[in-house]
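Quick notes on the structure that follows.
Showing chain A:
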Amino acid sequence: MRTAVDTTADPVIRLAKLAFRWRTGTAAVLRLDRLEIRRGERVFVSAPSGGGKTTLLGLLAGVIAPTEGTVEVLGQRMERLSGARRDRLRADHIGYVFQLFNLIPYLSVIDNVTLPGRFSRRRRTRAATRTGSPEAEARRLLAHLDLGDDGLVRRPVTQLSVGQQQRVAVARALMGSPEILLADEPTSALDADRREAFLTLLFDECAATNLTLILASHDHTLASRFDRAIALQDVAPAAAAT
Partner candidate 1 sequence: MAILSLAWKSLLNRRATLFVTLCSIALSVALLIGIERLRIETRTSFTQTVSGIDLIVGARGGSLPLLLYSVFRIGQPTNNLSWESYLDLADHPRVAWTIPLSLGDSHRGHPVLGTNQDYFTHYRYGHGRPLAFAAGKPFADLYDAVLGAEVARALGYGLGDEIIVAHGLGEAVFARHDDKPFRVVGILARTGTPVDQTVHVSLEAIEAIHIDWQGGAPIPGLTISAEEARAMDLTPRAITAVLVGLDSRIATFRVQRFVNEYRQEPLLAILPGVALAELWTVIGVGERALLVVAGFVVLVGLFGLLTVLLTSLNERRREMAILRSVGARPGHVFALIVGEAGLVTLLGTLLGMALLYGLLFIAQPLVAAHLGLHLAIGWPAAREAAWLALILTAGLATGLIPAYRAYRTSLADGLTMRL
Partner candidate 2 sequence: MTTRRLLLFAATLLMLAACGDRDGGQMGRGEPAGDIDETVETIDWDALIPEDWRPETLFAGYDIDEIDDEDPLAQTLMDKLLALWREAPIVPELDGRRIRLPGFVVPLEGDGVRIWEFLLVPYFGACIHVPPPPANQTVHVVTEPERGYRGALFDTVWVAGTIRVVTGATELAEAGYRIDAMRVTPYVAPGVRDD
């Protein structure tokens, strides 16, 4: 599984003439003529519901492949990679945060945070070199995200509040220092105060490791805190039926 991933590539992400449709003959759910994201950039992607945010993140994460155009992540042309290699690239280099229910209910908080290490030797090693062991790294990350309380860590994940769950999810996404963090509406279940605190913690962590952050949300009030905001309907020509 040798992928010539260029972890120093800049721009980290480069999209060109991108189109994605679920089935041939149907309308494209996403069109992007051109998008480049530089290392360490914090990018806000907004779109109305069903506007292709999740599709874009899926393409960047390599879970789906574009129908047309190119998706280049860390120097890799994703559309040319096999599914297994895209999975490998995601496992090694990308963290992902969902809108809700990020945690595997049958795993402990620590096990949830160390989960990427189960699928990526690179992230396991990087976590270990940083703090000694994946578990120690998990505790360090949790502490950074205001989840250092031992009693909290030992609780079943289903008993955590939504805000706490989202922060555990961020800790997991940051586990083993990936290059890219993708977040799909991570704050939509949080109230305003929590949302601000959450973003602050997230930005701090990103800055510390020069992480590239792409956060998709329909909540435009967040946009001001990012380096750049992209509204998908702006770049994508109106989804024309083919």
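Just so we're on the same page, contacts are C-beta pairs under 8 Å (C-beta built on N, C-alpha and C of every residue); 3 or more make two chains touch, one makes a residue touch a chain; residues count from 1.
The candidates came about this way: all candidates are chains of the complex that A comes from, given by their letters.
Worth saying up front: this structure is predicted, and the values here are computed from it rather than measured.
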item	value
Selected neighbour of chain A [touch, this complex] from 1 or 2	1
Candidate 1 partner contacts - residues on chain A that touch it in the complex	54, 57-58, 61, 63-64, 83-84, 87-88, 90-92, 96, 98-107, 111, 115-116, 118-120, 172, 184
